[in-house]
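Please read through the structure below; I'll follow up with questions.
A single protein chain has been omitted from the complex, and every remaining protein chain is retained in its original position.
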Amino acid sequence: MTQTPIGVAVVGAGYWGPNLVRNFQATSSFRLRWLCDLDVERAQKVLGPYSTVQVSADLDAVLADPEVQAVAIATPAGTHLPIAMKALRAGKHVLVEKPLAATFDEGLQLVEEADRRGLTLMCDHTYCYTPAVLRIRELLHAGELGELHFLDSVRINLGLVQRDIDVVWDLAPHDLSILDFVLPEGVHPISVAAHGADGIGAGRACVAYLTLELNTGAIAHIHVNWLSPVKIRTAIFGGSKKTLVWDDLNPSQRVSIYNRGVDVATSDEIGDEQRRDMLISYRSGDMVAPALNEREALRTMVEEYARAITTGEPALTDGRAGLRVLEILQAASRSLAEGGTTIKLDEGHMA
Amino acid sequence: MTQTPIGVAVVGAGYWGPNLVRNFQATSSFRLRWLCDLDVERAQKVLGPYSTVQVSADLDAVLADPEVQAVAIATPAGTHLPIAMKALRAGKHVLVEKPLAATFDEGLQLVEEADRRGLTLMCDHTYCYTPAVLRIRELLHAGELGELHFLDSVRINLGLVQRDIDVVWDLAPHDLSILDFVLPEGVHPISVAAHGADGIGAGRACVAYLTLELNTGAIAHIHVNWLSPVKIRTAIFGGSKKTLVWDDLNPSQRVSIYNRGVDVATSDEIGDEQRRDMLISYRSGDMVAPALNEREALRTMVEEYARAITTGEPALTDGRAGLRVLEILQAASRSLAEGGTTIKLDEGHMA
Amino acid sequence: MTQTPIGVAVVGAGYWGPNLVRNFQATSSFRLRWLCDLDVERAQKVLGPYSTVQVSADLDAVLADPEVQAVAIATPAGTHLPIAMKALRAGKHVLVEKPLAATFDEGLQLVEEADRRGLTLMCDHTYCYTPAVLRIRELLHAGELGELHFLDSVRINLGLVQRDIDVVWDLAPHDLSILDFVLPEGVHPISVAAHGADGIGAGRACVAYLTLELNTGAIAHIHVNWLSPVKIRTAIFGGSKKTLVWDDLNPSQRVSIYNRGVDVATSDEIGDEQRRDMLISYRSGDMVAPALNEREALRTMVEEYARAITTGEPALTDGRAGLRVLEILQAASRSLAEGGTTIKLDEGHMA
Partner (left out) sequence: MTQTPIGVAVVGAGYWGPNLVRNFQATSSFRLRWLCDLDVERAQKVLGPYSTVQVSADLDAVLADPEVQAVAIATPAGTHLPIAMKALRAGKHVLVEKPLAATFDEGLQLVEEADRRGLTLMCDHTYCYTPAVLRIRELLHAGELGELHFLDSVRINLGLVQRDIDVVWDLAPHDLSILDFVLPEGVHPISVAAHGADGIGAGRACVAYLTLELNTGAIAHIHVNWLSPVKIRTAIFGGSKKTLVWDDLNPSQRVSIYNRGVDVATSDEIGDEQRRDMLISYRSGDMVAPALNEREALRTMVEEYARAITTGEPALTDGRAGLRVLEILQAASRSLAEGGTTIKLDEGHMA
């Protein structure tokens, strides 16, 4: 790309900011201008003693820089609305770390503002840009797994107990954004129920289970857990034709596609019970582990941000995708508070 | 043991019966007299052409044999009540394959009949007798893991789609009986919610998730699945002191005990929010995988049956344990039918 | 098969005998007549209290039984020659546990005697009959892996330190018989070097490494070890087209075929060094794990014994295969004694 690189500022030098800094620096699509954090010392430490990138605690000054066309926000969710809104109003494109905002309504304000101004609003749903998830999306969209019957996603680890959000808001955005990303057109969740527990007295759920029903009758289940001494990041996508297992912690075999399953044929000529007995069959075929490249997801995400800015097209994980995830998170919180009630999702309101 | 072996008859030569036959033959505590099945040819095939054990399709004749003091029933759950009742009434001790009966009320009839007659009624909760689960029970009873915060149990496989029962009744009895077995005195489930799906049109749930709340506030979650191309049998027992991972498919390291976790200390001297921030700490200690013997669970179970018969004491997994499992299964079915409603368990009724 | 079953006697009720007993009983091709062991009590214990099979300490009596047409010998290697010879001379077909005999010369006597009498002489190279090795053989014979470049086989475990043989004679027969079994026509080892150690003072090598050179220039390497606390049974078959990994301890993925590798194209038009630089390329394709059935190898082996007896054709692992393995074992022992010298194998002498 021989285009002029897009001037970008990263806001937030905490946990995630350094990853953005590294990736913006690594691509020629962007020119990193600023790292902005209230704690400038922390910001300087992230850049190290050899960097020419500027540091500032003054967001307004950064936004006033005409060389800055785009902003990437990696601050706590509660601050996304004011910071992103300020950036949009300054005419900057905005990338926001997940979740898009602290509430659905806050997220909606951002989406509407960006729309109004014709600016790119993108949500950093990082996992969607892993080679594995990109492949899963491709396979599901092309129908190669058949119709999705179930998704079982496990994301557990000895994680940092967050002080402002529970484990659902901390970890489930990953799984929900992946689900949103890979489902083919017309398939979407219609309800969610959540169960959780706070065994250690942290004041918020540290272990939680989300069950989503899709409009096709399929089920999606997510297990998120901060208290597990073993780290598991596995998802099973059970399809009518094939079933795919994604093990994100197995670099040599991240994706395995099994031609194994149960088929139930249907027939009108025989009785109900009998039919089932006779027409259940088991497939026990080969497994294929496709070769995937090992590209860093964040690098691909950052380039998608550049593409969206340059073309004016929505990013693959645009603000609306962020909103859809927020809606489910909010419903899950309500379910959790009500002891597991099933909460319907409002399918219409994003049209 | 120099005692006379207990004469035993196995009823049912289907999937599980052969395992009972093999194990009764392998222990000197029993003398296997009969294998009884409506299909005598199948029964003969199980025994093979070299056996001196008798075969019969006539349960009454078998029960009339005075050499038979004990019976082991491995027939479909729907037949447990009539067969076991007949055996008890003939004065025989009874072992029943899980689940104890097709309903809680049927199970209760068996428990009451056995009580009335002073006979042993035992439920073959096989997994409770694996060296791993025996060790887990020991550790939890001795408080070595601390208080249980969560249990996450996964039992998934490409399994036989049963024609009479759903995946909850087929597989969850294993997890529920293990939970019942390992919980220390005074800790028990108080509610259950179940979510499931029948993606393939089998006419019953093929994938299901059970969430149990314990009276301590702990959570137990069970994932059972007939449609998974990969076989997983893993349970995580999260305790306040240590966390134990049981991977039943890893013969070289079935049990791993992690001294890793999150601790929240409590203090009265400082404010609430502040307290939590300051007093969360992370343990990141060693992991120990204890040496376990590799004894077949069914062999130990069969010997527990002998012990119960000989001493008159209740078996470790007696009829009441079977009843407790049935109560949860029944509540889970109701929850499933109602779309995931939380069903309270009646803590009193078994006293 | 509606043929009359072949009457068979098993000799030896030690470690391996019970497996033969179980498998002969399980197939209708054979009728197990006797279990013969000097220790009749041990033999009776193997059969258990419910068996109609006869027990004897008197080999002559067993061989005198006209109902016995075939014998299976599972005694220490040092006794194979006298027992097998006696059986052959009594006109019985003979199956011998690996290794065929204690020395090449003893093995040769058996092969010649069987030839003379037109009797089947088969070596129980069990692993050759696993579904995995049968598949590997098929793939190598069909050229689907291309030409074999290297074989790396690891068979380590905390094993019983044998008192009569070292780890090479105990474990390497498995790997050597597999190598012999899968190599295509015309490909064979031409030399062997062996290195070993006896760390614990057992009086014989407990850890050993064998390196074989094949007539194609390929290398085969075998690691056998009694002292490893972890059990590994993995072999990598590196081919010019594809590379296959066999992990015998991973029941869900025993065989993985990788379309990954390094290719060196050849060209006459450019200089040597340059050529290599320019024409090395890397394949990084998919991996396929073929579906394999889970049939017990010993069951297939026993049926191959029946086939050989019935048809008069040599068994897949006949006496000659046993001899080829013995030749290498003997050369390896010599190399071990000489500190790792490379010993040439006599390619001609089995013609």
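Read from first to last, the chains carry the letters A, B and C; within each, the first residue is number 1.
Note that a contact is a pair of C-beta atoms (placed from the backbone, for glycine too) under 8 Å apart; a residue touches a chain by one contact, two chains touch by 3 or more.
Nothing here was measured: the structure is a model prediction, and the numbers come from that model.
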| item | value |
| --- | --- |
| Chains on display which the left-out chain touches in the complete complex | A, B, C |
| Chain not shown: contacting residue from C:N19, C:T79, C:Q109 or C:T211 | C:T211 |
| Chain not shown: contacting residue from A:L32, A:V133, A:A220 or A:L329 | A:L32 |
| Touch criterion as defined above, residue of C:G118, C:G186 or C:G201 at the omitted chain | C:G201 |
| Identified contact with the non-displayed chain, of C:V40, C:V187 or C:I236 | C:I236 |
| Chain not shown, touching residues in subunit B | 253, 256, 259-260, 284-291 |
| Chain not shown, touching residues in subunit C | 149-150, 152, 156, 158, 161, 163, 193, 195-203, 206-207, 209, 211, 213, 217-219, 221, 223, 225-230, 236, 238, 240, 243, 245, 256, 258, 260-264, 266, 272-273, 276-277, 280, 282, 284, 287, 339-340, 342 |
| Contacts of subunit A with the absent chain, listed as residue ranges | 25-26, 31-32, 48-53, 230-231, 252 |
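Assume only the chains that are shown with their structure count from here on.
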| item | value |
| --- | --- |
| Distance between chain centroids, defined by C-alpha means - subunit B, subunit C (Å) | 41 |
